[in-house]
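For this view, one protein chain was removed and the others were kept in their places.
And now, chain A:
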Amino acid sequence: MKRMTEGVTEGASPVAPPLPAASPPGGVTASPGRVAGGPGPGGAAPGRKSRRGRAGWAPWIYLAPALVVIGGLLVYPVYQLGLISFLEYTQAQVSGGEPTTFQGFGNYATLFGDEQFWQVLLATVVFAAACVVATLAVGCALAVLLTRVRALPRLALMLAALGAWATPAITGSTVWLFLFDPDFGPVNRMLGLGDHSWTYGRYSAFALVLLEVVWCSFPFVMVTVYAGIRAVPGEVLEAAALDGASQWRIWRSVLAPMLRPILVVVTIQSVIWDFKVFTQIYVMTNGGGIAGQNLVLNVYAYQKAFASSQYSLGSAIGVVMLLILLAVTLVYLRLLRRQGEEL
């Protein structure tokens, strides 16, 4: 949704420049305007109070188109999701074979009583965390690399990254699966592993999927962080270098703090993406791996909701995921705010 808000705000810019006041109130969605400017041209803060008092309805008018779209495409489906999660709603109810009945928290009780749910939840959290860390590490490292190399290798790296980014998840997953295929895959042939199956073991299957997820999501991190680094004034880096700081030290003490707003957005974005990963797991482990060993929450919800037509149970899983992601985002923003970052 961030993207959409941003677009609408930009669309309104001939009338009102994209300023904090023109972006929606409330911490979560307010960030883009600030971030787009980067840490460089600040100075938006002074006028805030008086503007809000005077403008009155004006911001709401600009926001109305976005709110209508969000209302229709986000709020209403979420409302339905929540509603269905309190009902007994399977294929029989949809096609009128049995009456729809209110279950209260029955679906949630079933879900929380299911041992598999907790296993899947744990696997999802650990897997998503590993993906986020790996994606950020690779993305940031390559972004720094981009600023260090000459034009031609930079162009090559950019093109390679954009190629990976542009590849649809299904295509990417299928190609990776083929690369690691026990019978025909070039990786086994090069490493001399014979017909070793990468998807048989639980951890090796997760590792394979992790590689694919990192491969298709590091470009976003790389491009965003690279843009941020370019906006950092050269003198600052020069001064750090003159002080004898190592590369790592410059990153840790100069770049990272200056890029913090960007890193925050990139991290939250990655957390949300990687927590919701579906295609890669579904395609590469054939719907959740041997005996369901590679299930993550999203695939688990799909198996419950659509494969076995238990729409209400699937909705309950969806609601739980939504709450977890909201909590993660809010806690993270809160922490940053306490550290004195304005968002």
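Note that a residue touches a chain if its C-beta (ideal position, glycine included) is under 8 Å from a C-beta of that chain, and two chains touch if they have at least 3 such contacts; residues count from 1.
Note that in this section contacts and distances are computed from a predicted model.
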The complex's invisible chain, by UniProt name, from "ABC transporter permease", "NADH-quinone oxidoreductase subunit J", "Putative membrane-anchored protein" or "Extracellular solute-binding protein": "Extracellular solute-binding protein"
Per the touch definition above, residue among A:G97, A:G192 or A:G244 touching the missing chain: A:G97
Touch list for chain A against the chain that is not drawn: 15-17, 19, 21-22, 43-44, 46-47, 50-51, 54-61, 64, 67-68, 71-72, 75-76, 79-80, 83-84, 87, 89, 91-98, 100, 182, 195-197, 199-200, 286, 290-293, 303-304, 307-310
